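Every protein chain of the complex appears in place save one, which is left out.
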Amino acid sequence: MTDRIVHMLVLLVLPPLLIGMINKTKAWFGGRDGPPLLQPYYDLFRLMRKGMVISTSTTWIFRAAPVVTLATVLLAGLLVPISRFHAPIAFTGDLILFAYLLGLARFFTTAAALDTGSPFEGMGAAREVTFACLTEPALFFALLVLAKASGSLTLTQMLHGPVGGFAAATAAPLVLVAIGLFIVILAETCRIPVDDPNTHLELTMIHEVMVLDHSGPLLGVILYASAIKLCILGTVLLHVVAPFTTGQVWLDVPLFVLELLGLTVVIGVVESVMARLQMRHVPYLLIAAMLFCGFGFLLLVR
Amino acid sequence: MLSLWMVLAAAGVLALSGLPACLLGSPSSTGQRAATLLMVIGSGLGLGGLVLSLGQAAPPALGLAWLLPWGQFAVTIDSISILFLGPVFVVPALGAIYGLGYWRSSEHPDNGRRLGLFYGLLAGSMVLVTIARDGVLFLIAWEVMALAAYFAATVEEDNAEVRRAGWVYLVATHAGTMCLLAMFALWRHATGSFALEPSAAALAIPAGVAGTIFVLALLGFGFKAGLMPLHVWLPGAHANAPSHVSAVMSGVMLKMGIYGIVRMTALLPVGAWWWGGVLLAAGAITGVAGLAFAIGQHDLKRLLAYSSIENIGIIAMGLGLALLGRSLDRADWVVLGMGAALLHVWNHSLFKSLLFFNAGAIIHAGHTRDMDQLGGLARQMPRTMMLFVVGAVAICALPPLNGFAGEWLLYVGLFRTLGPGPGPDLGAGAGLPVVAVAAVALAMTGALAVACFVKLLGAVFLGSPRSPLAQHAHDPPASMMAPMALLAAGCAGIGLFPMVASPLLEDAARTWAALPDSSATIASLAPLRWITALGLGLVVLIIALVLALKVLPRAKVVARTGTWDCGYAQPTTRMQYTGSSFGQTLVELFAFVLWPKRHWPAIRGLFSSSAHYKGVVPDTVLDRLVLPLFHVAGRYLPNLRVLQQGQTQMYVLYVLVIVIVLLIWGQMGGQP
Partner (left out) sequence: MINLLNAVLVLVLVLNLFALGTSRILAVIRTVAAQGVLLGVIPLLVHKHLTVPVAMASIAAILLKGMVIPAIMIRALRDAQIRREVEPLIGLLPSIILGALATAFALLVAGQLPLAKQHEGALLVPAAIATVLVGFILLTSRFKALSQVVGYLVLENGIFIFGMLLIEAMPLVVEMGVLLDLFVGVFVICIIVNHINRAFSSMDTRRLVSLKE
């Protein structure tokens, strides 16, 4: 029972902190003090207390999308194990549900963007679905590698590895998969070099431009959901690259949180030292991610 | 036995349902109502027969001698037939009800009766196709089905585009029938009879002949099912038929091609592994390429037609996995692959019919099939849009609707081809990891489907109207809404409770591969109850979050304004992203298959004059391969007309020559 409570706590409370950590890292690189670490929490509370301004051209899709997105990422979060605990929900084949829940979120987010009838939001939606067509195969190659290496179709076991850890021969494929997954995370959570979460030029954005018209609590829900998405995708990656445990349950969770924060620092560093790619070059990066995961698969089964 | 007679009676009632209207003489709504009533009665009768046959130990069979020189009137309903008969009894009847509002005989006095006649004949012949157990009977039913579909789809024959689509269909379907004729001839040669029943003779077919029969079946039935690159007829025919005919063609008739492949592979001896490999590869290519083409379309019904091709690809992937499992002796692949394929047959017939019905409602409202002219229909047609969203989410295979349940089984099956690992989930038998790459192709179709249907949803229903065409649009009448609502309910039902279907699917898979009853069950390989639990969980969570947002003290709409225009002072509705612009990046990504034709405006200097962009994605196979080939043939083959002398003597001479040649061939030791 405790493990479920801890899981829920981490899943619900931690994500905004990760965003804060990224922003802090970027501020540090830019030589600024930056917003406080807890700023994303303040933002969420502030948004929740505001009223909404809604476009006259929108329908129920526009209001349903943030809610559906939050529901799907929460449910997806219940499938991914945190630290050494088993995920609250684990069954054979849950990895596919995980991927498709994120697909459902994408369906509604992009539909809501088109709902406003704004050319910019349409542009963002078009980019989102296009890039998803390249990240999805990469993700599934990664899942294939993990399934083969662990002999399981349950995310918990795939990510924890079989008893006694992954076999020695899987080290090289897992390195490739980790690189591919990292790129997938950057793309799915809309970070540089794929997307710039801070820019204010609508022409160059993907995710931020899709939610231009959302305001108040709806915007808060969207920001919260995308933070959770970052958290669960980061968790997946962490299980691949840093499967460390101390053996002590009460130490494992803080260690895990530290690892997650470390990952966000890495993302912040990447954002600070790289420029956003030209839009037409983004597919190259994603195809490279697909190739890395594919090579991981080839290496494992050859 | 009663069940079989009921199904036969249903076939008769369905086939003749359009007749009373023709006998009435003048076009009237009475005739159409009578036809619809007969369709509903026939379908009810048939469904009753199916339910009765479920409980029986041995499949009911019937064999009657007839006057034709070959074969006999042999029919059987086994679990495979039951699964394919389901859509046949559901979709056409719903389509007939839909037709009451969509194709009123008062509005179409010229062709209403003709449509009713052939529509019924199409449904009835499909019943016969799925239960026929004799090659000759099967071919007769098959040909009636093909021709009835032709006449039903080309009712608007004064339109040149419709005639062209009809011709392409006719040529393609007969190319397929030719392959089937060859296949049945070979079958008869190998087994000694036309009977389509498992027999010792059938199991003793040598591998080479069996392989040839398999390839011929794949080609012949592939034309009907629309496997790439045999899909050439499909987009045109589906786009130009009346919407409820499109629904029946796409939702049910394509599945007859799939049925043929399932039936023939069930009868043939266990084949080499390449059978499954070919089908799996064809399915994967069809799936990805079908959607890539779909995204490039302007015409909303063409888009739906290409998406049908994609779904056929998914079904073919399931069949390929099952065939591989049968060759390599992996019962779990068979059960999961076959289960996924057959469940997807059902699923596709539900959501694709729903979407075609929806397309009909849109065309009624907007008077155009061009997505780039539509937009903003959501405010005028809220209920239609609600049902469309259900269909779109289902066809994208997103939880919690039915598309997901079917694809999930397929994914689990494909992952199990990885071969044994340290854990227990992948089974113990040897794997074939190459096959698992198909899971990646399936994932790509999933992402492409989201792109495709978000495009359709956005271009038609969301945003603001792009043209005044649809200013008087409104939700269609109840006769059109009710069938759509029923289909949507079916999507939700199967999506949330897929385990209801699993005994039937397991039974069909066992019949197909002759597995023992004790072999693996779907529930033991893929716990469907979790899909139910999480589907319901998702629904509850969404409702809870909606309520939670409602309780927030200040979460009120404080202002309604125009969409944020990013500072541009005069936004117009023409600046919205159209369907074409939405799909453009993907079209470019897939340009190596799509070969889009584009006309770029040349914009020079300041204040350039008005320019326009035009982009079309033609069908690569039809427009760049088949039609040029036909043009070449049309140029050179007329030289053969010298044979057509028009003199009776010459024709008698031809007959004489052929008789002599045959006699010599017989003497030389050809087949007696």
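Per-chain residue numbering starts at 1, and chain names A and B are given in the order in which the chains are listed.
Criterion: a contact is a pair of C-beta atoms (placed from the backbone, for glycine too) under 8 Å apart; a residue touches a chain by one contact, two chains touch by 3 or more.
Because the structure is a prediction, the values reported are computed rather than measured.
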item: Displayed chains contacting the withheld chain; value: A
item: Which of A:F108, A:F140 or A:F292 contacts the chain that the document leaves out; value: A:F292
item: Selected from A:A172, A:L203 or A:L258 as touching the chain missing from the view; value: A:A172
item: Hidden partner interface residues of subunit A, rising order; value: 168-169, 171-173, 175-176, 179, 281, 283-284, 287-288, 291-292, 294-295, 298-299, 302
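Simple rule for what comes next: only the chains that are shown with their structure count from here on.
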item: Subunit B residues within the subunit A interface of the complex; value: 375-376, 378-379, 382, 385, 389, 392-393, 396-399, 404, 407-408, 411-412, 415-416, 418-426, 433, 436-437, 439-444, 446-448, 450-451, 453-455, 457-459, 461-464, 525-527, 530-531, 534, 537-538, 541-542, 545-546, 549, 552-566, 571, 573, 575-577, 581-586, 589
item: Of all residues in subunit A, those that touch subunit B in their complex; value: 48-59, 61, 64, 67-68, 70-72, 74-75, 89, 91-94, 96-97, 99-101, 103-104, 106-107, 110-111, 114-123, 125-127, 129-130, 132-133, 135-137, 139-141, 144, 147-154, 157, 162-163, 167, 202, 212-213, 216-217, 221, 283, 294, 297, 301
